Structures are given as structure tokens and as C-alpha cells.
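Let's look at subunit A:
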Amino acid sequence: MLLKDRRLLTGVLILAAAVLAASVLPSFIPYGPLQTEPGATLQPPSLNHPMGTDHFGRDILVRVLYGVRLDLRIAVMVALTALVAGTLVGTFSGYYGGIVDDVIMRITDVMMAFPSFVLAMAITAMLGNTIPNVVLAIAFSYSPFFIRLTRAEVLSARELGYVEAARCVGNPDWRIMYLHLLPNCLTPALVQATLCLGWAILTAAGLAFLGLGIRPPTPEGGVLVAEGAGDVISGQWWTSLFPGVVIVFMAFGFNLIGDCLRDITAQEER
Partner candidate 1 sequence: MTGVERRLRIQGLTVSFPGQGGPVSVLDNVSFEVFGNEIVGLVGESGSGKTMTSLAVMGFLPPSGRIEQGEICFKGRNLLECSQAEMRKTRGREIAMIFQSTRSALNPLMRVGDQVARVYRIQRGLDAKEAQEKAVAALNRMGIPDAERRARAYPHQLSRGMCQRVLIAMMVACEPALLIADEPTTGLDVTIQAQIFELIKEVRQATEASILLITHDLGVVAETCERVVVMYAGQVMEMAAVEDLFARPRHPYTQRLLTSVLRVDKVIEMPQLDAGLTEDVAYSIAGCRFASRCPRVLPTCWEQTPLGAQIEADHWVTCHNYG
Partner candidate 2 sequence: MSIRQKQPLLRVVELVKEFHDGPLVLRAVNSISFEVYPGEAVGLVGESGCGKTTAARSILRLTEPTSGHVYFGDTDLTTLSRGEMRAARRNLQMVFQDPDTSLNPRFTVRRTLAEPLKLHKLANGGTLDTRLLETMGRVNLDPEFLQRYPHQLSEGQRQRVGVARAIITEPQFVALDEPTSALDMSVRIHMIALLQRLQKELDMTYVFIAHDLSAVRALCNRVMVMYLGTIVESGPTGEIFDRPLHHYTRALLSAIPIPDPEVKRQRILLKDEPPSLYDVPKGCAFHERCPDVQSGCRDVRPKLRDVGGGHLVACEGI
């Protein structure tokens, strides 16, 4: 029934294709992602190399596929980290209110005052160019949204009877917050998490393009686009186009799913 929605279906199909391709296809390709072939540099797409080769003779298709793997992993890690951290803090802030809430809200205000990408850039630059740091940086820039969403839900839910009943029965505050309130306030955050996945991919790629975070020769969408960007002028379009299109498609797929989920949950609430 859910799959009848064309958006959802499209999004799921795109992602399914990406996951399937990234996990299965490389085993059928005779080249490794770091394998260079000095005699076959900058070859246009052909049967041997469906996406062509780059400066070092590396097969672009296999690099793109490995890039998809990495991007998916990063996206999921980012979404999970931001979700967990954001909802925990948001619940705490919404439940206690008062000064605690004020302080946390002002901190998130500051965080949100920076464009998220710029914030991620700054943190990556500070922490250093490793994959975990990239994940942390992007998750950190995105967490204020989770904090606010969860806090808003908690603010209204904490007035409900079952919260008072939970206190009456003898629950300590932490149980009320995380076992009673949070599971009931999770829905908007979960929807946001799917949207976060798309954004995370774009940000990771963007950071890599700028030389932050993931660096060559590690195959990753943004790295590949950066590597191939200069070639366009000399007529070798395939080195940056394919990676770019793949990034866009993945982000698109996540966004479709996220949009659709958001509409579904909004309808249910009515």
C-alpha cells in the first residue's frame, strides 16, 4: 500500500539499485579501485570501461561504485549519530525546561546561525581529514535540527497524563524521559533522519571536493568530481560527470523517501 506512492517507489528503487550495484557489481569488474593502468589513461567510455578511465588509468565505474559504498556508510553514520545525540539532548532540554533548556537552546541557536556546510567545513578543518572526523563534523552541524524537533514534541507530550502517571508510579526522571517520552516523540526525528541522509551525502561530497575530509586516492563521489573537474575543459567529460550524477541520484533518492515519509506522518496526525 505504501509502495503505491510513486515518489516513495522511485526513491526506494534508486537506493535499492545503488546498494545492490555497490555491493555486487565490483566483484564482476576485473579492476580494483586503486589499480592504475598507465597505458590507458583518460579513455572515454567503452565496453572495457563503461565509464571510462581517469588520469591514472583507473576504471571510473569501479571507483564510482566504491564511492557509493563509502557515501552510503557515511550517510548512515551521520544520520544515526545526529539522531541519537540530537534526540537525547532534545528530550533532556524539553523535559527539564527552565535554565537548562534556555542554555541548550542558545547553543543550538549559535550552531544554526552558521550555514551548516560552513560549520561542517570548519570542524573538519579543525579535527583533521579522516572519515570519522567527517562523520562527526557533519553530524554535529545537523544535530540542532534533531534537538529542536524532539524538544518541541516533548514540550507538548510532557503535559500528558501518562507522564504524570509514570512519575506517580515511582519512575526516576531519566526513565520518564528516555523510556516513556522519547519513544512517543520520535516520529518527526525519524523522518528528519531520512532527509539528513541525502544532505549528508551532498555535504560529504562537497567537503571532499574542497579538499577537506576524504582525500584522494580514496574513491568517493566528491573526490572523483574534484579529480575530474579540470578535465572537462579539455573535453574529457566522463571523469567528473558520472560521479556527479551518481551523487545527485543518491541524494535525490533519500530526499524522495524523506519527503514521502513526512507527508505520511503529517497526514496521520490529522
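By definition in this document, a contact is a pair of C-beta atoms (placed from the backbone, for glycine too) under 8 Å apart; a residue touches a chain by one contact, two chains touch by 3 or more; residues count from 1.
Behind the choice of candidates: all candidates are chains of the complex that A comes from, given by their letters.
Just so you know, these numbers come straight off a predicted model, no measurement behind them.
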item	value
Pick from 1 or 2, the complex member that touches subunit A	2
Sites on subunit A touched by candidate 2 in the complex	160-162, 164-172, 180, 183-184
